[in-house]
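Removed from the display is one protein chain of the complex; every other protein chain stays in position.
After this line comes chain A, so read on.
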Amino acid sequence: MSVLLATEHLTMRFGGVVAVDDVSLSIEERELRCLIGPNGAGKSTFFRCLTGQYRPSAGRILWRGEDITGLEPHQIARRGIGIKTQVPSLFDGLTALEGVVLALRRQHREREARRRALAVLERLGIAELAHRPVGLLAHGQRQLVELATVVAPAPDLIILDEPTAGMSAEETAGTAALIRDMNRDHAIVVVEHDMQFIRAIARKVTVFHQGRVLVEDSAEAVLADPRVHDVYLGRPPEARQAVPA
């Protein structure tokens, strides 16, 4: 399989804090990768570098072999990288439908964009929210609307930073199904703390710790790894109990 995205020695410093430290990692076409790690491990910062929100202090980012380090966020987005940020990033004053239509409007004409937007909202089970202003929705619903906005234009790489936080069990199950479904023709990187969710969807898991890659292996192997267990001690119980002692 060919490599879709690769980082080489990617590093992001904030003054004395090294949030991402010499990370070399690669994602293949149509891969489904889980990223885990305790709070402050550098996962979100890593994504901000990938999507052009931060300019990395050192290292390179390669997209299908092309160096995209230092490009503007919109330039990176146009190559086919979409991200659902950890804190939902939405057009609060617009309706869910208006936002998703805009996500599609670069590639499609109005009528087609609308048709596809409605289909995505339907697929995520939030068609009834289509005409509601996003700013008035509950947190879990906002997560779903953002998910719809990100997956609608079908980027080749979809980054999901804690997509199920604040969702009901039902919504979480729906999201897992969607991720598996999307994975048939898109590469996906997803950050999750819910180990059941990880077992359900991931083949390969990368563990971040203090800005570095601690382990990278199959889900089973990673979840059994004592180092991962150590790193996660002190995390909330749902994460701890999921790591076999």
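Throughout what follows, a contact is a pair of C-beta atoms (placed from the backbone, for glycine too) under 8 Å apart; a residue touches a chain by one contact, two chains touch by 3 or more; residues count from 1.
By our rule, contacts and distances are computed from a predicted model.
Set against the options "1,2-phenylacetyl-CoA epoxidase subunit PaaD", "Sulfate reduction electron transfer complex DsrMKJOP subunit DsrJ", "Branched-chain amino acid ABC transporter permease" or "Gluconate 2-dehydrogenase subunit 3", the UniProt name belonging to the omitted chain is "Branched-chain amino acid ABC transporter permease". Checked against the full complex, the one of A:P38, A:P56, A:G99 or A:G211 touching the unshown chain is A:G99. Residue-wise, the contact with the chain that is not shown comes from A:E110, picked out of A:D67, A:E110 or A:D181. Between the chain not shown and the residues A:M12, A:I61, A:I83 or A:A202, the one that touches is A:I83.
Shown as candidates are A:Q53, A:Q86 or A:Q210; the residue that touches the absent chain is A:Q53.
On the side of chain A, the interface with the absent chain consists of residues 51, 53, 72-74, 77-78, 82-83, 85, 89-94, 98-99, 102-103, 105-106, 110, 149, 153, using the contact rule stated above.
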